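Only one protein chain is missing from this complex, and each of the others stays in its spot.
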Amino acid sequence: MPPGGIVTTMPTIRVQTEDFDVGAEMTALRAGNAKIGGIAAFVGLVRDVNDGAGVSTLTLEHYPAMTQKALVEIVDQARVRWEVIDATVIHRIGQLSPTDQIVLVLVASGHRGDSFQACEYIMDFLKTRAPFWKKESTVDGDHWVSAKKSDDTATSRWQTEQN
Amino acid sequence: MPPGGIVTTMPTIRVQTEDFDVGAEMTALRAGNAKIGGIAAFVGLVRDVNDGAGVSTLTLEHYPAMTQKALVEIVDQARVRWEVIDATVIHRIGQLSPTDQIVLVLVASGHRGDSFQACEYIMDFLKTRAPFWKKESTVDGDHWVSAKKSDDTATSRWQTEQN
Amino acid sequence: MLNVLYFASLREAFGKPSEHISSPLPTNVEALILLLRARGGVWSESLGADKRWRVAVNQEMASMETALNAGDEIAIFPPVTGG
Partner (left out) sequence: MLNVLYFASLREAFGKPSEHISSPLPTNVEALILLLRARGGVWSESLGADKRWRVAVNQEMASMETALNAGDEIAIFPPVTGG
């Protein structure tokens, strides 16, 4: 039972090649639930890190049998720590271009602090625990993106801090 | 000049009686800017705190001459602390009902940590510094909502912590 | 002359959204508050030291020591509850 004893809903978790509509996902999440005081959201976008001369496309691969399991577990862990009424996680795969949407996390809670913390926690763990890999195609050729130390740091702070 | 030396954009700040469209605001914020790696968002909603028997409407009043100034200053303060490429703050006034949207904060940054922190900072200061007041109309009559100590605590932690 | 505005519960308690205060012109926020409290009734009650209220001078949050000048817009209101 999460803090506050609020009845939890099964989160919406999807991995898809199609784009997503943030407004529609948010409307679906909050539909008619007057217990929700706020929704924290994060949308990840493909950056053009090299001023237009760089990334032309990004290809996202994943491990289908594990992805859903990993994302459900991350959301469950967030619910142990914060009051989460409902949540949505959508991650795209396949070929993407700069300014395209990659990932969406929505967390609906009674109070904003819970939604902000849970949303950032889910993003941090998604970055370091969910089995997705990015390959960049640039004018200099293709290469697999390296994991960033800053993402490991972002994840490990949840294990040490007293939120 | 903010960290990273990124050229800043004038934030979008609006106070309005009409509802807002989160998807459309997000699309406008990120339009064509390939430097944006992520957008953190928060949508505040009218809660029905008393299981349906309680709040029937909420009326929001503000101090027009001060509101815009206060919100601009809050966003500026966030930009001193984090890399913010662009931001949107929309606050509704007038009469609202449970499940209605009250407030929207969007922060676009190169990296997600900046957008999350700046978005939560803006919400925390909006709650304790922007001149809005809520009046609840319930079956037991009307009353002005009291300021919450938890909001003061949320604001003051930004003044002490080393983000 | 000062333009003094009241908001939310204070506007309702005082029965008016604003008024002009000119003679004597209070020199700082504290002097203005003392002048208003001296009216007694809802004024002394609502602006008591035990009550929570805030003052803005020319749309910026102010303290009891903030100086006042002719033409200033002073707003007195309860702690804000937006968002």
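Residue numbering begins at 1 within each chain, and the chains themselves are lettered A, B and C in the order written.
We take it that contacts are C-beta pairs under 8 Å (C-beta built on N, C-alpha and C of every residue); 3 or more make two chains touch, one makes a residue touch a chain.
As the structure is a computational prediction, the values presented were derived from the model and not from experiment.
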Shown chains that the omitted chain touches within the full complex: A
Touching the absent chain when the full complex is considered, from A:Met26, A:Ile39 or A:Ile102: A:Ile102
Chain not shown: contacting residue from A:Phe20, A:Phe116 or A:Phe132: A:Phe132
Contacts of chain A with the absent chain, listed as residue ranges: 44, 60-63, 65-66, 69-70, 91, 102-103, 123, 126-135, 144-148
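Throughout what follows, only the chains that are shown with their structure count from here on.
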Farthest chain relative to chain C (centres taken as mean CA coordinates): A
Multi-chain contact sites of chain B, meaning residues that touch two or more partners: 44, 123
Contacts with 2+ other chains: residues of chain C: 83
